[in-house]
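Quick notes on the structure that follows.
Every protein chain but one is kept in place in this view of the complex.
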Amino acid sequence: MSAVLAVAKVSLLRAVRRPSTWWLSALAFVPALLGGWMGALGHGAMSVGAPLLIDVAAPLLAVPWVAGALGEVFERRVAVYWFTRPVPRWAPLLGEWLGATAALSLVLVLGGAMLAVADALTGSATIGSLFRLPAAMITEAAALAGLCIGVAALAPKHPVSVSIAVLAVTEAALPGLWAPMQSISLSRQVGTLAGVDPGASIGSLAGTAPSPSTLTAALVIALFCAVPMGLGARAVIDRDLG
Amino acid sequence: MSAVLLRVRALSRRYEGVTALDDVTVTVPEGRVALLGPNGAGKSTLLKCMLGLVRPTSGDIEVLGMDPRRDPLGVRARIGYMPEDDAHLPDLTGVELCAYSAELAGLPPREAIDRAHAALFYAGVDDKRYLPVQGYSTGLRQRTKLAAAIVHDPDLLFLDEPTNGLDPASREEMLALIADVRVRRGCSVVLSTHLLADVDRVCDHVVVLAGGRLLADAPLAELLGTGDGRFLVRVKGDAGAMPRFERELAARGCTAAPSGASLECIVTPAGAGDTDAIWAAAAAASVQVRHLAPRKASLDEAFVKLLA
Amino acid sequence: MTPVIEFAGVSKWYGPVLGLRDVSLRLAPGITGLLGPNGAGKSTLLKCMTGEVRPSRGEVRLFGRVVPYDDVFRRVGYAPEIETFFEELTAREFVTHLAVLAGYDGAEAARRAEAVLIRVGLAQALDRPLATYSKGMRQRTKLAQAMVHDPELILLDEPMTGLDPLARAQIVTLIQSLGAEGRTVLVSSHILDEVETMTREIVVLYQGQLLAQGNLHAIRDLIDRHPHHIVLTASDPRALGAALARLECVTAVRFDGADRLEVETRAPDACYAAIPRVATETGVKVRSLTSPDDNLSAVFRYLTTGARGAA
Partner (left out) sequence: MSAMVPPPNDRSAAAPRGEVHSLSYSRYAGPRRPRSAVPWVVARYAWRVQLRQRGVKVLLLLGGGVLAISGAVLGFAWSVPGMTGGGEADPVRAAEAQAIASSLEAQFIPGFLLVLWCGAGAVAADLNAGAFQFHFARPVSAQGYLVGRVLSGAGLAFALSFATLAVLCAERLAFGSTPLRMALTFAVGAALVTARATLLGVVAAGLSSLTRRKGLAQAMFAAVVFASSFVTRIVAAASDKPWVRALGLSGCVDARAAQWHGTAGLHGALAAVPLLACIGWGVVGAALAWWRVSRAEVMRG
């Protein structure tokens, strides 16, 4: 367990030292700014900002931050330094996940909270919505971190393009084709948890979505995280690394 | 043979706060030239200036009679460059890499393929040429890089650490190839290296840089001088052979100094050129002499002397 | 006593590509050089010990247990041949982190990391980001992380490539001191001279197969088992040549210029022994004796250019 925490700590430290982390983080605050502006013009801060944060900003923040960085570690064989220590091989993966989730959550929660505040200032938000969006962002951070780490372990040469391709399929292509497929969309389920109307985010071509439920949402989000992580861990344990 | 390969006058190049080249003036004749110096000596910067990739802060430079600042592409068309790092163009096979190099230098596709095969044959890359380069062993990769550097028939070849990471046999072959390029092709060679033994083998002129300054510019023979009367002796024997041999040498008035390797020593005979005493000592100590030759000052020593 | 390292019939193929073929070997404490030309399987052999690759056939045992087992890395340090680290960290942070993963608590790990980095000669650069490190400093960092947890077995993959002569000498001294502390150190290299300054015990791989193992003498014998060309300069080469031609071990004599002769032999040991004797008998003064074949690279060259059954 201490190994997992040690890896998480170093993962955070490395993220902080990368200049790209800082300007990527700026991405998380664009929705709040844009939402606030639109809210001030009377168009509803949440209906503009939340889909932008959940659908666009969060994935595009997570993919280079987590998949890109970890993919490099695997591709350049640096991971061998972890795997020649007396710890099980899944421990560094879990540590990376913990570190990535913490860092992503921090940024996304801040972004979400700012958006909620902007909404409260310009509209008629309830006190509950101030907490619902940030809480939902934590689940999205954990799910995206899991997906990215799994993909980085499975496809270390193309972690970013594969992650984006997976997300393009689950978030845009399939839901756009057939409405029931919206259930497998991560952003749609996070939106359910956050209590945000998904209408604006998904192409209108597909018609109406199935009615949302918190239980389904939690299940889909958990699967989003666990399936790639599990496959990635199996690949790291079973395969030759050299 | 006496044409000028490179003429550099008062060349300086400064990066922010760092002087990479400091007022270097040197004229290098055609042939095989070694560019020597420790890391950070300014070798790479000089190469970059020659290729027209970096503009000198001040001073003049002329390569093969052309000014790389005015016509960088013209200069580069006549130069073959073998970089130190692997230029990974992922998934290209050996043949493709060479053909690509040739086409970039302006050869039509058919000619490029033809030349690529000729260059790979010359560099000794066999059937593996149809496999992706990233799977090659270090030796094969160096050969492929050499082939890619000569494929467009340059007049001047820049080799940056061409024997790095090669095993002795491959190193020999690489050096033989480099020597051959000059002899048969009439192509000048500039060899940038820190392996002094390489220079010994293939170069006839040496330019030494250190800290951005020119330290030496001389024919190799001048730098090495002649023998100093000492002999390098290597013997074969058991663990006690060497001490026994040294005792016998001492008994005959010779002095033996360690050379660094375990069964070797540097012997100063009592009389100049008196090898008989060494043979007698070996016989008395019952060791086999496997190597006995006058010891030239090695480039290593010349280099250390220059740097001091 | 169980050997520290034991390979039992290990083969490894990467798809159809051969990595190792039927390697069996046992190694005891001390420094051992792992020699072979590029692509001989040296890295694969080391990776089989760290569990980075699994043998396609056979078993590798470290300290008597079959690898991979996680705990083995309490007793094993490994310096791979890769050039990169977690570039955002400083050397101190990097080595401390790996010491923590090796099981030490934070303070102890930091103390050990600092001590080991100073020992490898990085005292001046402890807190610089690894991204700014030169090739030589990277080699030292790799050594440091392999030593930080005080392992009994240290595996070093080409620890001296890219170093200038001075740094090379320092690293050799460091490795010798590790051996003197009673550790088992396996150093891969393709340069015999480099290894020879460190140890007498070597293992030679050639095209994935174990070509030789043991004391350098065994390798010297191996060298003696293939034909040699011996170049002599002498006061009267033709007289010496005529006398040598009578020996059974000499297969050819050639003259070259006024004072050089070249002797070809299929029994080098006998021939080297005979030359001084014959010289004394004929009263010829031998001024120098050299051979391009009296070294390991010649063995490799000989093996590569056919006559594979001879060795």
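By written order: A, B and C. Residues from 1 in each chain.
Just so we're on the same page, a contact is a pair of C-beta atoms (placed from the backbone, for glycine too) under 8 Å apart; a residue touches a chain by one contact, two chains touch by 3 or more.
Fair warning: this is a prediction, and the values are worked out from it, not measured in the lab.
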Displayed chains contacted by the hidden chain, counting the whole assembly: A, B
Selected residue (touches chain absent from view) among B:L6, B:V24 or B:L47: B:L47
Of B:D22, B:D67, B:E84 or B:D200, the one touching the omitted chain in the full complex: B:E84
Residues of chain A (touch criterion as defined above) contacting the omitted chain: 20, 27, 30, 34, 38, 41, 43-44, 47-48, 51-52, 55-57, 60, 63-64, 67-69, 71-72, 158-162, 164-165, 168, 172-173, 200
Interface with the unshown chain - residue positions in chain B: 39, 44, 47-48, 51, 53-54, 73-74, 76-77, 79, 81, 83-92, 96, 100-101, 103-108, 111, 114-115, 118-119, 121-122, 150, 152-153, 158, 180-181, 184-185
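Here, only the chains that are shown with their structure count from here on.
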Chain contact graph, described as a line, ring, star, complete graph or other shape: line
Identifier of the chain whose CA centre is least distant from the whole-structure CA centre: C
Top chain pair, ranked by number of contacting C-beta pairs: B-C
Identity of the chain that, by mean CA position, is farthest from chain A: B
Geometric centre distance via CA averages, chain C-chain B, whole Å: 23
Chain A and chain C: spacing of chain centres that average the CA atoms, whole Å: 48
Chain C partner contacts - residues on chain A that touch it in the complex: 2-3, 6-7, 10, 13-14, 17-18, 73, 76-78, 80-89, 240-242
Contact footprint of chain B on chain C as seen in their complex: 17, 36-39, 134-136, 158, 161-162, 164-165, 190-193, 196-197, 200, 216-217, 220, 269, 272-273, 275-277, 279-280, 285-291, 294-297, 300-301, 304
Contacting residues of chain B [partner chain C, same complex]: 38-39, 135, 137-140, 164-170, 172, 194, 196, 234, 236, 238, 260-262, 273, 275-276, 279, 282-283, 288-294, 300
